[in-house]
Each structure stands twice: as C-alpha cells, then as structure tokens.
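Shown here: the complex without one of its protein chains, the others still in place.
Chain nomenclature is as follows: A and B, assigned in order of appearance, with residue numbering initiated at 1 for each chain independently.
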C-alpha cells in the first residue's frame, strides 16, 4: 500500500507541468524515502531527474518499493481538475493496476477522485556521477526562463560563458546576434529573488540547444531559484530545488560541433 | 411599437453569449409581459427557454405581441460593441423588418446604434409540462461550470447521482475514471455563493451528454447560482434564475443506453 498526502497539492501539478513536454511516460519509483523519477526526454538527448522526499509530504506511507508507470499527459489532464488550494492524496495498492488521485477542497465541501490506469514501462536507471562542477550560477528562475525564451528568437544554439563577474548568454543567427549578461550581485543589497551568485573555479564556455533549455525552464513556477552547473565535456545540470520537498534536475550535453 | 430600455445592458450581452453556441437563430417573442424565447439547439437534442420580464427593464413598451426573428451570431457581434456600463435600448416597429440596438455610455458622451435585419423563422412552441422533480440541487454556477469542464477530459457521458448528503458527478473513459462529489452544506456557515442545497424525495442516478451541459454552463456569468432538477425518465432541467429579471432554463433528456 502506497499513500501520500500533500496539503500544497499544487506542487505536484507544477512538477508534472515541468516534465510533460519532455517526457511522455515514466516510472515514478516509490519507496519508503520518497518518490523518484528518472527519464530521458523523448528524443533521448536530455535527462530529467525528480526527487520528492517522504518528509516533504504531510503523510507518506510506502509498504513496498515499486515503480508506478504513468502517462504524464493523462496525469496532467487529471491534475487540471485540482484547484489551487486543494489537498492532494495519491494512493496505489501493492499489486494494483491503477493509481488514485484525490483532491479535497479546504472546507471538504468538494471531493474529486480519479483513477488512472498504470502502464508497464521499461525501467531506465542512469548512474549520474557526482560531478565537481567548475562553475555554478544561481539566479532567479523566472529570469532564466526569460533569457532562454528571448534569445530563442535569434537562433537555436546558446553559448553560456561564465566569468568571474558574470554569465553571458549569446546567440547568433540570420537576423543578427544577441548577448545577455547577468552580473554577480551578491555584494550589493539586491533582494533575495534577483540575486545572482557565481561560484567559479575556472571560466567555462559551452554551447547548448536552446529548445531543451526552454523546456527545462518550464519548472520555474516550482521555485524562485535555479542553479546552472557547468564543466567542460560534462552535461550541464539545471537544478530547481524546492525547499523541504525535493528537487527537479535536468541534464543536457554540450553541443560539440559549434563549441568555440 | 416595441421599446425596452435596460440600464444593466450587460445582462442582454450575457444572455446571448449563453445561447449562441446552442442556437443559431430564434424568435424573440415580445409581448406586454416581457420577452420569451424557446428553441431547440441545432442538433435538436436540448431545449433552451429564456424569460425576461417586462418589470425587469427600466422601461418596457410593447403595443402588439410579435416574434422578432434574429440571427444570434449577428446579435452577439453587435453586442460586442456594448461596453460594460452601457445602457441598452431595443426598438422595433410593429411591421418593421429590423430591430434597433442603442448603446449609451453613462455620461451620454458616446452613443452607438445598430440596425439588424429581422428574419422569418418558423415558430416552435413547446409545451413544457410542469414537473414535480424528485431531486433538486442548487449550487454555485461557476462550480457547476468547472465540474462539467473538468470531467469532460475523461469522457463524454456524466452520471449525476443525487443522494441525501451530496451529488456525485462521475465519468469513465479510456484514460480512467473520475468522480466529483459536492456535499449539502446548508447546516454549516458556508458563504452564500458556495452553498450547496439538496432537496431530495428519492435518490436519482441519471446519465447525460457532457457536451450539452458544458454549453448550458456558459450561462454562469449571468448569475451566482444554478439549479439542477432531476427525475427518472424526465429531462434534466438546468435553471439559471436572474433575480428581478427572469431566467434561462435548459432541458436535456437522459441518455438511456448507458443508464445504470
């Protein structure tokens, strides 16, 4: 028997919105410590890794570890029926073939429950090596979204180059070229949300496909901050940490051909 | 000569928005007591009945009863030119071939008038028998809209089942099944708008085509509350009462095949 109850039910909704464009179906791996999901995007270029800790839920019970194979597009549709302030409860029997979603309004006047059929999905587990990144940039998640969307009007590939004082995002295309630079402002009294922190051992300059970054950026509603972790010849890690709940991480290999 | 003036001109706009998806053209029957309209939807499955009382208008004059045949899509376009706070006046000559709409801004600085050609439409009058419904549910109109829209992601047919304590709306489809239950909360101190009142002689469980309910639900902007009136083997009545003005009622026969 698996059962997890979350007062801030909206979190689950936002997690699925952040995944569903990249991943069509995936196994949610349930265990006593929480829920994990790892999946390549459908074109097998980027990797998503979700972690929701048992302690992040108001109630969490898992008698037996198991994968729950779910179609994310169906799950997203079901979650559209979850109101902003609803309490969400997930349930599955140990040998069942379905997962149950219950949405309760705060005053209990309206209760919705949905049963989705589970799917058999081939498990993919990727050993993601612990990497000591050469440069880490932590910045406003919504600002990162804006940069990815804005620059994509000019071209398909962005060069991210991290120096001591700032990060430059550059795109070049038929229309012309564009650069956006955000500066480390930890020394000034910038408000928390707009702070840009750059932690750099050595300068890094790498190229990435903008369309994947734009998909990753859909996780912005989950949390205020995003971290970009870069090293030469190693996939970029774009990480959204959700305080006291878990994290959503995306990995994307640099484009080698265009590397400058 | 027919002339009707309404300070809350927006009401007319909302009435037409609530009808125009179901009904393409219809006769507005004008008489000394007010305006009435009865029409089957274009697929001849559901019936709409509109009633606007003469007393609901600021000024109402009708010298001779007559039908005004109007294309609702054209009328909706004309009403798009009516601002939120405009005063609306409708006018038609006794033997004229057009109806005149006048929109006045509150300060009289802007006046718009539109003339629409009238149409000859075969009159349909349906004797709707007075029914003693076995169960009546009165609830928030916007909540009912949300339930119809949400459940339609799962399937085409909704089972509405009324019991003493609540109403359950159930849909089942390829993706899975869903239920939404709202409870009678008249005994608690729920605020007026969210109140759910269930008046039941015997339990009722009937199936309906969701697409019609979704169309009916477009009347929600007209008023805060909706009543669902149900009896076995009798069409469902979905009624939006507009205090001191009139009402908009929809009738829909149950789906017999799928009845459980």
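Remarks
The working rule: contacts are C-beta pairs under 8 Å (C-beta built on N, C-alpha and C of every residue); 3 or more make two chains touch, one makes a residue touch a chain.
This structure is a prediction, so every number in the text was calculated from the model and none was measured.
Taking the complete complex into account, A:185 is the one of A:76, A:105, A:185 or A:205 that touches the chain left out. Among B:55, B:94 or B:115, only B:115 touches the chain that is left out of the view.
Considering the full assembly, B:74 is the residue among B:7, B:33 or B:74 that touches the omitted chain.
Where chain A meets the omitted chain, the residues involved are 143, 150-151, 153-154, 175-183, 185, 188, 190, 194, 196. Mapped onto chain B, the footprint of the missing chain covers residues 71, 74, 77-78, 80-81, 98, 107-117.
Everything that follows uses one rule, which is that only the chains that are shown with their structure count from here on.
Bringing chain A onto chain B by least-squares fit of CA atoms involves turning it by 120°, to the nearest 5.
Separating the CA-averaged centres of chain A and chain B is a span of 44 Å.
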